[in-house]
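Pasting in a structure now, in structure tokens, and then I'll have a few things to ask.
For this view, one protein chain was removed and the others were kept in their places.
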Amino acid sequence: MTHSIQAIAAAIGGEAVGDTALTIVRATEPADAGPDDLAMAMTPRFQAAIGKGQARAALLAAGTDWQGLGLAAAILAPRARLAMAGLTALLDPGQGFAAGIHPSAVVDPTAVIGANVSIGPLSVIGPRARIGAGSVIGPHCVIGAEVTLGDNAFLREMVSIGARARIGARFVAQPGVRIGGDGFSFVTPEVSGVEMARATLGDQGDAKPQAWLRIHSLGSVTIGDDVEIGANSTVDSGTIRDTVIGSGTKLDSQVQVGHNVRIGTDCLLCAQAGVAGSSEIGNNVVLGGQTGVGDNLTVGDRVIAAGATKILSNVPEGRVMMGYPAVKMDAFTEAYKVIRRLPRLARDVAALKNAVFKGNGSE
Amino acid sequence: MTHSIQAIAAAIGGEAVGDTALTIVRATEPADAGPDDLAMAMTPRFQAAIGKGQARAALLAAGTDWQGLGLAAAILAPRARLAMAGLTALLDPGQGFAAGIHPSAVVDPTAVIGANVSIGPLSVIGPRARIGAGSVIGPHCVIGAEVTLGDNAFLREMVSIGARARIGARFVAQPGVRIGGDGFSFVTPEVSGVEMARATLGDQGDAKPQAWLRIHSLGSVTIGDDVEIGANSTVDSGTIRDTVIGSGTKLDSQVQVGHNVRIGTDCLLCAQAGVAGSSEIGNNVVLGGQTGVGDNLTVGDRVIAAGATKILSNVPEGRVMMGYPAVKMDAFTEAYKVIRRLPRLARDVAALKNAVFKGNGSE
Partner (left out) sequence: MTHSIQAIAAAIGGEAVGDTALTIVRATEPADAGPDDLAMAMTPRFQAAIGKGQARAALLAAGTDWQGLGLAAAILAPRARLAMAGLTALLDPGQGFAAGIHPSAVVDPTAVIGANVSIGPLSVIGPRARIGAGSVIGPHCVIGAEVTLGDNAFLREMVSIGARARIGARFVAQPGVRIGGDGFSFVTPEVSGVEMARATLGDQGDAKPQAWLRIHSLGSVTIGDDVEIGANSTVDSGTIRDTVIGSGTKLDSQVQVGHNVRIGTDCLLCAQAGVAGSSEIGNNVVLGGQTGVGDNLTVGDRVIAAGATKILSNVPEGRVMMGYPAVKMDAFTEAYKVIRRLPRLARDVAALKNAVFKGNGSE
């Protein structure tokens, strides 16, 4: 399938210039481009590589001298990354999943399957599950009993959703997503060493070793509209009520969301981030890769955590955080500069002690 | 299914008061409660919310003035979290897995299936595997060759267990658990840069770049009784002997247990914790979320590691640890207080240097 420069520009809100009837087959990096490819060259580094390939057309930042780059046509975009959203949606070759319900799928007769739903080979749809119209369920998925999945979902292979989860429209799940495993909740018959150590910040007292009793998850998981969850990520069920992920929120690969957690709308949780049980994350929060949020905490709206931040106490709205334990990024940066100079600082203090206290017995 | 207040109290070891014949359908948070729900209100915060819902009965901490809360009945529990264990076991609605062996399951004719075992759609049971009586194996599970699984196991969907693993009674595996992947063990023909850097704490010397040769895992995994493993967690096979997880130990989601590791009894490993190859974890150890334990280390009985602790050397029994590298929690807390004041400390030292050495050329 080919697309004209004019049609692409219209689809992504850019300006078509030059031979706008020129057609392209796919998008490539500039150095890899053949004559029918659109070179992605929104930054100076990629612009400089146009000459290494054969592109006749490119996607460029608004204001770029496209003719000076030797191109026959171009699309000029006012915000380059934004143009990528429209362009890649247009050119996405997809996974090649066949339409319809594969004969090897095991669909419970009480399940309610909407119009134009595709279900891949060997997928299992449980009793009384409801699959929204237009949804695509890849191969090897398991949809549990009484799950509600909204319209136009797209589930890659090997996604599983536990019983009674309720998921909104346009849900996207990458391979291996696990929704609705039981929460991790155990209790000892008497007060445990962990309870003591948390209360005292470090002292187990005389708590005795005990076995753990299981607290079952009676809740499930509720997910809003337009949520995407990355490969092998896990969202655990709530204890009494559902764990909640708000509309528009996106989770990367290998993210863990514990039981009872509530995540607001339009958040990003980057790869390998984890939120422990019963914590509440506001709206428009961004957690960098490998970020951790302790249990029973509150993270306010618009908080941003840099990669590997470990949040161990409540964070007010709007803060930009970093470090273990997390502090405001500027405080982290300032403290860190001193840490790098610590060996010198220690030597300075030793010299001062020698100069000030020498001979008078102090210290 | 309904339960009387009297019956619930008896099952969980609490005291029933008021109209103990009142029946309830499910447990809810107080604000969500309808007239047939039992409000979970063991803390002051949840007690205060009883008025927002319609609950006529509640689970309360012993000694609470239940009549003052306007309730018709109550269950008074001496230890609230403990009462949750019994209550949630009683009310767990389950996953709705059908009884019996689904016709789409692929069960090797040499496998030995105990009495009253359920095997879900499209699950695979390998040659000479033994499944204990009363076990429930969900849909899309793979049980490898010669695996022994004890009585009354409960495996959620998409659990896999590699060849020759031996697992005790009452095993619980959440979705996506992987038991018995090969250990990560590679060797270079000559001494590698990593070996040099470990020996010198930072210097690779003249070690030359080399390709890695694979050390196969001849061992498997041995798991005791009453073990639970969380969603998408991985337990790798041992090299010569089995990797071992002791009875009563619980792993949260996305936990990694490396080859040859031995974990004792009644431990908790919280989400995204990892234990590297050949380390030994004692009994009643608790590792917080995202904790890491380096390879070939010993962590003593009853050690507690706070979230995100990175354990890089042996830890004596009973210690409460925190930090990267891990130190005793009180030492971490004390050092951390100074780190926050470091920029001021650096300014103080500069002022002292100026006052003490000014004009005499030192430093």
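Lettered A and B in written order, each chain numbered from 1.
Operating definition for what follows: contacts are C-beta pairs under 8 Å (C-beta built on N, C-alpha and C of every residue); 3 or more make two chains touch, one makes a residue touch a chain.
Computed from a predicted model, the values in this text were never measured in an experiment.
Looking at A:104, A:200 or A:296, the residue that reaches the missing chain in the full complex is A:104. Of A:286, A:299 or A:315, it is A:286 that touches the chain left out of the display.
Within the complete assembly, A:91 is the residue of A:91, A:211 or A:297 that touches the hidden chain.
Take subunit A: the residues that touch the chain left off the picture are 26-29, 32, 40, 79, 81-82, 84-85, 88-89, 91-96, 102, 104, 120-122, 138-140, 156-158, 172, 174-176, 226, 228, 230-232, 248, 250, 252-254, 266, 268, 270-272, 283-284, 286, 289-290, 301-302, 304, 306-308, 318, 320, 323-324, 328-330, 333, 336, 339-340, 342-343, 345-346, 349, 352-353, 356-357, 362-363.
The chain not displayed touches subunit B at residues 106, 122, 124, 126-127, 140, 142, 144-146, 158, 160, 162-164, 176, 178, 180-182, 184-190, 193-194, 197, 201-204, 209-218, 232, 234, 236, 239-241, 254, 256, 258, 272, 274, 276, 290, 292, 294, 310, 312, 324-325, 327, 331, 334-335, 337-339, 341-342, 345, 348-349, 351-352, 355-356.
Everything below uses one rule, namely that only the chains that are shown with their structure count from here on.
We define each chain's centre as the mean of its Cα atoms; on that basis subunit A and subunit B are separated by 23 Å.
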